[in-house]
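For reference, the structure is listed below as structure tokens.
All protein chains but one are shown in place.
Letters A, B and C mark the chains in the order given here, with residues in each chain numbered from 1 onward.
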């Protein structure tokens, strides 16, 4: 942490605050009926998106999943167009064609999130391959849950990414559950990072609730990729505070588990760090929170005020 | 080897001879135009099928691949019905509906071979799961090439097999090539058995040209599975003497490579062992070879003399 | 008699078959976790309490793997019921479904059997393109797979029980908006199609359509939720003096050609409705076959009302536009009458 500039740390913290505020807002907006379908929220995992993306440039790219809001904010999708997309409005980042599970904006390096578990893993490798062809020094980062590492395409892709030395970084957010399924019911192993060995790729695990730890580990991985030294797998151990999706009471979780994890809330960890290091005062924190809150109020006003697409617009945007 | 009964060793050797004779016969019959389509021959890998299947009972099952003749013989499909199937005759083990890549006979524990690379891997786990439900102590064995370990379904299945402790044994025949692709072009790692670690499954590598070594390693794996102690992955390093399929001149192989491997021909290794251990005389070997040769002459006579199916029989056997 | 939603009726069918036959088991993601959902749509809720976690087998997220495992288990004498949480994920297992499940028996010369059921939730429910597809038509084209599409709780129970007892692979397509209109996991726009289910056991044979409403001017063939849109359209038309016959084939493979053909011979007109995309959908086969075989009986061109040839859009007005409606059915019928 000593070596990380104050700006960078404040940037990460701000990003985490913005994600938290965004998701809190979405939660209530969903309950209030503003949001169609379902939502998969990111509260509790903010350190991962924020810590990783703090290492990325605009011309780097990410792939995301059914739980993409945090990644989108961290990669720079404006909160207004993001929220509007989740509302299904025509001002949304996908013109209302994508929805909560498919948010993205290629202009900031995020193609639509892919809600088929693990579906984005080869796509990230493909973008990395393109960068290699194009002799750009951009990097592709793929976010996915620990559940995704049991899909075949994870295996196929990590092997090729390693074989071809692609500039891609694989970020596995191990939040202990895939929907209702605890890792113990889906893995015989406990250290998912070891799976990288099967591909001759470096694999590493970090505390995914410690944004600084995530940032530092991702920095190494991103720099390695950018320098043409190949891909890696970074497992971030974390926890989702809420249910898997709307209306999930988490009755499959043991009592007290969530409470334990709330103590390790990544925002609290980061706040304490900043306070202890005297990089920020309590007032400073308050100001930043208010700013994030204000931004998301405006985002939701924007989304509410935006028009719905006309029905026939469904017929547009299929063919290039 | 000391602990292995003479009968067992002779049985393995006989099986290898039978496979070699069968495949040699097929080779010439194909050139002579008796066999439609294509063939994927097994010469050079006999120690694997023979060594593994010497541990199996009739109520054990196997799955096989596009290169299945050796597995079929080792599991007990009669050479006549096997050859007839490859000829496309109605006396074939699949009534001519399967063909060279789909031989099998469930009556001896071999469902049709699956020619989609890695396609049989979950099927074997499924049969093993059935045995577990049925409280049988049968075992399922799945044969596949090293190339198959790059398919996603290999990964998905080994994880579940390990998680559920299924009575299944995975036999990877690493013959250095997947069609024209050398392992160096498909893997960053060299020790494929290490992939088992990703699933918390024991993985092990043996000399796949040494039938006794294969037999012993497979014995351990099969006994472990049969005892309810779970699956394992056994990588057998070997070499196919011929091309990938018909008409493959192997121009992608470095000069001299085949010659080196021919010195390690599994049949020669086994013969020398038997001779050295004085378990068999040169005459005995000759007699066994002649017997195998005779069997395959008869198999080919049977196949030649058998009728082709009537065209309309194509319409039968789809629905149960 | 007991009132049941489709989810409950399916659950009862599974329960009864599992009690009756110990070879039957369920396999899929999130189907049996204690405290969990009972599958994405509650169909298996509570079953692991009764049958244990071995027979309600939760898998990792590995569709290709668990379908292959179901195939192997079926060949070795079990009768698995596999569950795709959303039909869209079936594409992850397509190789196993198309290359193995549908073909292994044939390849074996009729020696192996694959008695297995694959349950596939379909339909658009405000979730965007990858959790919304109606994918019956892809499997309609695969020789060797039977296809059931229950639209009522009564049918759901009877067809699923028949599917479990069939010695062939059967895919059961279930519409997400028909599972039930109550509870935390119901989807937006869910319809209440609860029905009285007899206490006695019953089976519904495959290949027997049901005439949901008799009529004489036009025949409508529709499945799943489209049965209800068609009935609503028929009610509207009735008021305007047009009498529509509504047929639910209930199974697509085998298909009750006789029922549809007889109806068309009577009405001289046919409209087919499905939520699956238009081009190359199963409706095209019905239209083509009827046009061929009832050539002399047709008084008007056969029309189809289907989703347009686009992925499923997310935003409600666009999704509503995407899904065939009673209104569009009425309009199409007026064009051929």
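The criterion applied here is as follows: a contact is a pair of C-beta atoms (placed from the backbone, for glycine too) under 8 Å apart; a residue touches a chain by one contact, two chains touch by 3 or more.
Values in this document were obtained by computation on a predicted structure and should not be read as measured data.
Of the candidate positions C:34, C:50 or C:279, contact with the unshown chain belongs to C:279. Considering the full assembly, A:124 is the residue among A:56, A:86 or A:124 that touches the omitted chain. Summary of contacts with the chain left out: across A:23, A:46 or A:105, the touching residue is A:105. Among B:118, B:140, B:166 or B:267, only B:118 touches the chain left out of the display. When you scan B:20, B:69 or B:97 for touch with the missing chain, the hit is B:97. One chain of the complex is left out; on chain A, the residues touching it are 61, 63, 92-98, 102, 104-107, 111-112, 114, 116, 119, 121-131, 133-134, 140, 152-153, 156-157, 159-160, 163-164, 316-320. In the full complex, chain B contacts the hidden chain through residues 36-38, 88-90, 92, 94, 96-102, 114-119, 147-148, 150-152, 178-182, 185-187, 247-253, 308-315, 318.
With the whole complex as reference, residues 88-89, 91-92, 94-95, 97-99, 102-103, 106-107, 128-130, 137-138, 140-144, 253, 277, 279-285, 287-289, 291-293, 295, 298, 300-304, 308-311, 313 of chain C touch the missing chain.
Heads up, the rule we're going with is that only the chains that are shown with their structure count from here on.
Under the stated contact rule, the graph of chain-to-chain touches is complete, every pair of chains being in contact. Taking the mean of each chain's C-alpha atoms, the chain closest to the overall C-alpha centroid is C. Between chain B and chain C, the centres computed from C-alpha atoms are 41 Å apart.
Centroid to centroid, with C-alpha atoms defining each point, chain A and chain C lie 36 Å apart. Residues of chain A in contact with two or more other chains: 150-152, 185-187.
Residues of chain C found to touch two or more other chains are 59-60, 62, 64-65.
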